[in-house]
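Take a look at the structure below.
Omission of a single protein chain aside, the complex is shown with its protein chains in their original locations.
Chains: A and B, in written order; residue numbering restarts at 1 for each.
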Amino acid sequence: MTLFASIMIDGIAYAMILFMIAVGLSIALGLMHVVNMAHGAFAMLGGFTAVLLMQRAGWRYEFAVPVAVLLTALASVPVERYLISRVYRRPELDQALLTIGVAFVAIALVNLWLGASFVSIAPPPWLSGPVDLGFRSFPRHRLAVILLGFVVSAALWIFIERSRFGVRLRAAVDNAGIAQTVGINTARLYSAAFAIGAGLAALGGIAGAELLPMEANYPVKYLVLFLAVVAVGGQGTLFGTFLAAILLGVIDTAAKYLLPDIASISFYLTMLVVLALRPQGLFGRKEAA
Amino acid sequence: MTERLRLTGVTKSFGGLSVAADINLSLSAGDRTALIGPNGAGKTTLVNLISGALQPSAGDIHLDGLRVNRLDQAARTRAGIARTFQVSRLCRDLTVIENVLLPLIQRHRAAFRMWPASASDHAIRAEAVACLEPLGLAAVAGRRVSELAYGEQRLVEIAIAIALKPRVLLLDEPAAGVPESESGMILDVLARLPRELPILLIEHDMDLVFRFARRVIVLVAGAILFEGTPAEVAANQTIRDIYLGRDGHGAASL
Partner (left out) sequence: MADLTAVQPPLARTRWLGPELAVVVAGVTAALLFPDDLGFITRINILAIFTLSLALVIGQAGIATLGQAAMFGAGSYSAALWAIHITPEPLSGVLIGALVGASVAAASGVLMLRTRGLTLLMLSVAVAQVLLETANKAGSVTGGDDGLADIPVSPILGVFAFDFRGQVGFGYTLAALVLVYFCLRRVVASPFGLTCRGIRADQVRMRAVGAPVFRHLLSVYTLGGAVAGIAGALSAQTTQVVGLNSLGFELSAEGLVMLTIGGVGHLAGALLGVPAFMIIRHVAASINPYHWLLVIGLLLIVTILFLPQGLYGLPEKGRAMVRRRPK
């Protein structure tokens, strides 16, 4: 019982991190049909910005984190407008290569400026320490991550389903051409959606710094994880990304606990099985030929 | 009169949406049949069903007496059903002659030969040129498709279909998107297509329909409303009401 609970708690915490970071990637793919291999760089940017604000500027965690998220979202706008948007209509390979280049540049800049070592983000006292759930105690931070993940998912869902922005977003995902003729400014929509995705990635990066440590190599090191979540869930679907994150997060954690020998394969095997049986992902739309 | 293509009771629905309802159609050697109908009537869907891009929910499709329901697109093409696309689907970065070589390579069963062979390659090439000449495309054989005028691109589409030496030809709005000045070219080419080849032509351009077709099928909401000669169609009040004598370039049908 304790084992099961441990797996679930750790697995879902991991899943929430993956979700928060990968959701922006899924939106970019579903909305602008662009494969953004540099997406992890936003998570990294958020993490390092938070660290800089806390360590060099002496800010408190409670202020540093939201500001870091905001700054990352803002920084993503020129990147999207002047760089990434130029490959929207190009083949996937070109998009992947351009964004890999952007990721490389981001890694190099971070390293040249801040060094190659790992950087840790120390949570404040009210988020640290253990919480005793009776059968086992867990780090408070991990439970907070789970809570954060659910809150973010719910907020995102409400935003996309209920707000006017969300309506326009869904219209543009369905059919960009028609959305434009109805007067939706798709360029601004894309920038906004991109920025939201980048901000969420930053949040996920900061929150997940314990599981996915902050370092210059972050974007490339964990790229496959984020891509896997999107591919398995189906691009452009919020629910799909969420479910895929849970699936992959829990399976990976369970394997680490139960079958440590095949733990590293389990993630990729799961991805392989799902994609072989359902190429469009769990909730993706079957692409017309 | 040999029957080449027969559709019996062909039906297609997506969930609750019916896009083709109990279609019965026959094409024999030498037929010149036009398929007309308002936007969304299901004309392109029907072409997709015949060519194998879509599988029918019910009904049968027979080519030269053989039931082809089970065959996929590529297999049906090899069996003899050739189609063009409403919006040109050409390999834009390849040259005109390369585009025409593609179907010829398939027909000559050379597609898996991984080395160049002088005599065979030359023969296929010569045949490609022979396909392009009657369409007036020989002069642009070496040009990239992306460099051609749209009217010429539509002709390349037709050249590719003819190169397959098909048993049945389905033309999906060959004049669609072509400026007035170039549409005469298309009509010329249509007139010079092989006599015995049965052709099903989807068109919105009524002028083209009346000059080309000997039979006209009117499709509305996925079902055949009427079938007759062009004169009969023109005289039919119901059809006139549905169509209001439209002859412009229509928007994409289903």
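Structural remarks
Please note the rule applied: a residue touches a chain if its C-beta (ideal position, glycine included) is under 8 Å from a C-beta of that chain, and two chains touch if they have at least 3 such contacts.
Quantities reported herein were computed from a predicted structural model and do not represent experimental measurements.
Across A:A57, A:V131 or A:L272, the single residue that touches the chain missing here is A:L272. From the options B:E3, B:D22, B:D121 or B:E182, the residue with contact to the unseen chain in the full assembly is B:D121. Here the missing chain is touched by one residue of B:I97, B:A175, B:L200 or B:I239, and it is B:I97. Contact between chain A and the absent chain runs through residues 29, 35, 83, 86-87, 90-94, 96-98, 100-109, 111-112, 116, 216, 224, 227-228, 230-231, 235, 261-262, 264-265, 268-269, 271-272, 275-276, 279-281, 287, 289. Take chain B: the residues that touch the chain left off the picture are 51, 53, 72-75, 77-78, 82-83, 85, 89-95, 97-99, 101-103, 105-107, 110-118, 121-122, 124-125, 129, 132-133, 138-139, 141-142, 160, 164.
In the analysis below, only the chains that are shown with their structure count from here on.
Centroids built from CA atoms put chain B at 47 Å from chain A.
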